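Just one protein chain is left out here, and the rest sit where they should.
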Amino acid sequence: MSRLRLGITLVSLLAIVAIIAPLIAPYDPTVQLDLATLRNAAPSFAHPLGTDLYSRDLLSRLLYGARISLLIGLLAVAISVSVGTSVGLVAGFSGGVIDIVLMRIVDAGLAIPKIFILLVVLALWEDVTVAVLIGILGFTGWFGVSRIARAEVLSAREREYVAAARALGAGPIRLIARHILPNIAAPIIVAATLGVGQVILVEAGLSYLGVGVPPPQPSWGNIIRDGQDLIRTAPWISTTAGLAIVLTVVAFSILGDGVRELLDPRER
Amino acid sequence: MTMLLAVRDLTTTFETADGVARAVDGVSFDLAEGETLALVGESGSGKTVTALSILRLIPEPAGRIAPGSRIEFAGRDLLSLSPRELREVRGAEIAMIFQEPMTSLNPVLTVGTQIAETVLAHEAASKREARERALDMLRLVGIADAESRLKSYPHELSGGMRQRVMIAIALVCRPRILIADEPTTALDVTIQAQILDLLTDLKRRLGMAMILITHNLGIAAGIADRVAVMYGGRIVEVAPTVDLYREPAHPYTDGLLRAAPRLDGPDRPTPSIPGSVPPATDWPSGCRFHPRCQYAWERCQSEPPLLEAGPARTARCWLVDEPARRKP
Amino acid sequence: MSDPTLLRVENLVKHFSVDRGMFRRPATLRAVDGVSIAVGRGETVGLVGESGSGKSTLGRCIVRLIEPDSGRIIFDGIDVLGLRGRALRAFRRRIQIVFQDPYGSLNPRMRIGPAVREPIEIHRLAPRAAADERVAQLLQEVGLDPSYARRYPHELSGGQRQRVGIARALAAEPELLVLDEPVSALDVSVQAQVLHLLRSLQERRGLTYLFIAHDLAVVRQMAARVVVMYLGKIVEEAPARAIYTDPRHPYTSSLLSAVPRPDPTAPGRRIVLTGDPPSPVTRPSGCVFHPRCPHPLKDDRCRTEVPALRKVGGSQTACHYAAEMDGIGV
Partner (left out) sequence: MVRYVMGRLAQGVVVVFVVVTLTFILIHAAPGDPLTSLANEPNVRPEVVEQMRRNLGLDRPLHVQYVRYLGRMLRGDLGVSLTQHRSVAAAIRDAIPNTILLALAALLIDFGIGVSAGAFQGAHPRSRRDRTLTAVTITLYSIPVFWLGMVLLFLFGEQLYWFPVAGVTDPVTYPFRSGLGKVADRLHHLVLPALTLGLAGAGYTARQQRAAMIEAIGQDFVRTARAKGLRERLVVGRHALRNALLPTIALAGLAFPALLSGTVLVETVFSWPGLGRLAADAIGRRDYPIVTGAALVAAVLVVLGNLAADVATRIADPRTKPAS
């Protein structure tokens, strides 16, 4: 139970930081304050985390980065969980040809390593905005969820309470809504929670490769990319952003574990 | 008659979400050399936990044998043995077979390996000798084509054969006590008859003592010398088998016997015992059976000790003291 | 007046195909292999057999949870297997099933009240406002306090859950109940409670039961007529009295003699069958029981020729030598 509480606390803190970033960030994260004097400035009272190559305030970028990372993580997972659950439900419930076709697509989707899919899609995309990025991450991230959902449907279908409801004359909609969905929700919620952290990692990776969040918008991956070549002279740039990512993903992992413990009766 | 095993005040508790469950609560009994004792009770009565406690197989730290409990085997207290000494008793002196032959065998090891490793654990035998012993055991428990079955994996065997293999594992080191925990519950009735016959036969030939744990009064009747009936983590009645079935002293035993379905009984449902077994976290005060007992009166608010109820028999019921109350 | 036979199953066959890997032809598991039974209105027929006998598959075919391959199921004059859509749904109400595992057959995330109300909603058996009242009545009828409606299945004991399972089946106001091992997961003392309940419900509501069980001693308490199955086939069918006192099929006798008796002084003469039941995938030729048959007259005919059900004494028996069974009875 304490793990759940820790996860909730950490994630709430992050969420609050992300929401009130405009209020607490000392500067505009995209403004180049003074290219002449403020490039790669070490941490100081005015700039607690220093500045980057373009004399932007790093703390402000980090805070706004939280906003973008969480936004991308949550929305992309929302998309992939809804698509994945629907596909898994349809495949598991209808069986036959529909199941086979959908699952082959899922096999293929899982066979291409995720970053490669994203690179293929991004290679062809002009003007990748944050919204586009969310869409792309969401619509390429549902394969795993649909596998989980389908497997759960198949095992739920074998449960006697589903047979019992069928014998009562319950139709497919009632079966799904009242008997199957509530009982398959737990693993999907867990996967979704852990998924947020993973999407944040992927987004950071893409931004690091230069195809993620478009500059000059701050994203933790962008900050690390900016700081990579300065790691000798200004190590705080990439270090702080890297730690921010680790902290965020750890928070969602802990929350996911906590949710799993809460929802899985065997863990109690 | 010498006592081979003496259990005294055994109390085993479990930490659960609903509090501490006193699954076994002050159980005492003896087992003589060569004797078969049946521990009979419904689910939640504590019979399996009793058996697991004897070999200290209670999953820790959730489960715990309370201090003050004693289990004396051939003069030694099993509860104070070092892990090494305990290992020397397990499988060699006291062996155990379980309810689910499917899950009690390791799916990725061959039958031969699983029998032979017991020999290797306890005796200075070579691998070859251990294999020979395994082969002998398979023949002894009546497995046809034993030679090739040594190389079989558990999933290739039927339920009855798996239980025979379990018996072979348990008996390969000729233990002095076999604890059989619901050995036939998972099996079909015709296979159950085979396994019970096999156990009776082996017990006689190997001269060991046996603790048979069962919920089925019919099985106990056919195989046991003495029967101990458990309810609510306690033994409520102990008696020689014939006496117990002829004239049960405890109303719970009586109720169980009346409820047991019989082939030669009437063609309508047997009388039932009202209510159900309470959870082990929340035993009733006083006599644990009194909320379900048709005879219960004020005295049952305090718990009776095991009272002398006849020659070689005891019962934990005030009716033994006041037999007149038994008349309705 | 209506037909005294409520349910008639004719020559029902259900084969499953068992996957044996990509390049091997799937094996055929003949779960139910040409079974015919009839159940009269208000009657209880016991269906007995060990695992692999096909008794549960037969029960599930009757409530149409499993689609049989061939044969007919006639319920109250209706050809059940031809039903689709709305007609099928209406039919489902009339035959209900109670399962063995009262925990597995209740949705763990649904409270007792909604679970029992579900059939009322599906078949619109009561106006919405009256449904809760109806649920309370049903719970009372099965011996549960109506306050249980707010509980979850895991908060109930095994016996209480099985009562809920029964209440739920009754909510549909069925005429026939398929009871699939309804008490085998329960403790003896509770078993008797549930059997009493089933008996009294039958008397009050005029229900018809198909009582599926592996325990002949339990079936004896409930059934007027007993059908014994072995490897997907009926080997014997007779009034209960005849089955228990004068079984004509050697399998029935061995089954009876294998039941342990709660009586240490009972004569210990038992027929212990050798070997395991063969799997329904690799079924023996001729009489399916012949490899384990203890009948003294067993011969080549048993190995080659499938015995038909025929009348011998008080039974319908599928054994070539049923007439010579004297002395093997209990």
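In order of appearance the chains are A, B and C, and numbering begins at 1 in each one.
Definition applied: a residue touches a chain if its C-beta (ideal position, glycine included) is under 8 Å from a C-beta of that chain, and two chains touch if they have at least 3 such contacts.
In this text the structure is predicted, and so the values were computed from the model without any measurement.
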**Message:** Can you say which of A:I20, A:V120 or A:A177 touches the chain missing from this structure?
**Reply:** A:V120
**Request:** Pick out which of B:T13, B:S45, B:S69 or B:T118 touches the chain that's been left out of the picture.
**Result:** B:T118
**Message:** Considering the complete complex, identify which of A:L71, A:V130, A:A185 or A:L209 is in touch with the unshown chain.
**Reply:** A:L209
**Request:** Kindly state which of the options B:A92, B:A259 or B:C300 is in contact with the chain not pictured.
**Result:** B:A92
**Prompt:** For chain A, which residues lie in contact with the unshown chain of the complex?
**Reply:** 104-105, 107-117, 119-126, 197, 201-202, 204-205, 208-211, 221, 224, 228, 231-232, 235, 238-239, 241-242, 245-246, 248-250, 253-254, 257
**Request:** May I ask you to list the residues on chain B that touch the chain which is not drawn?
**Result:** 55, 57, 59, 83, 87-92, 95-96, 98, 100, 103-110, 117-118, 121-122, 152-153, 155-156, 166, 169-170
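The working rule: only the chains that are shown with their structure count from here on.
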**Item:** Taking each chain's C-alpha mean as its centre, the one farthest from chain C
**Value:** A
**Message:** Give me the two chains with the most inter-chain contact pairs.
**Reply:** B-C
**Asked** Which integer distance in Å separates the CA centroid of chain A from that of chain C?
**Response** 51
**Request:** Return the distance between the CA-based centres of chain B and chain C, expressed in whole Å.
**Result:** 31
**Message:** By the touch rule stated above, which residues of chain C touch at least two different other chains?
**Reply:** none
**Item:** chain B-facing residues of chain C, complex
**Value:** 50-51, 157-160, 187-193, 195-196, 199, 214-218, 220-222, 240, 244, 254-266, 268, 270, 272-274, 276-277, 330
**Asked** Taking the complex as given, what residues does chain B use to touch chain C?
**Response** 42-43, 158-161, 188-194, 196-197, 215-222, 241-242, 245-246, 255-257, 259-274, 276-277
**Message:** Residue numbers of chain C touching chain A in their complex, please.
**Reply:** 60, 63-65, 88-90, 92-93, 96-97, 99, 101, 104-110, 118-119, 122-123, 165, 168, 172
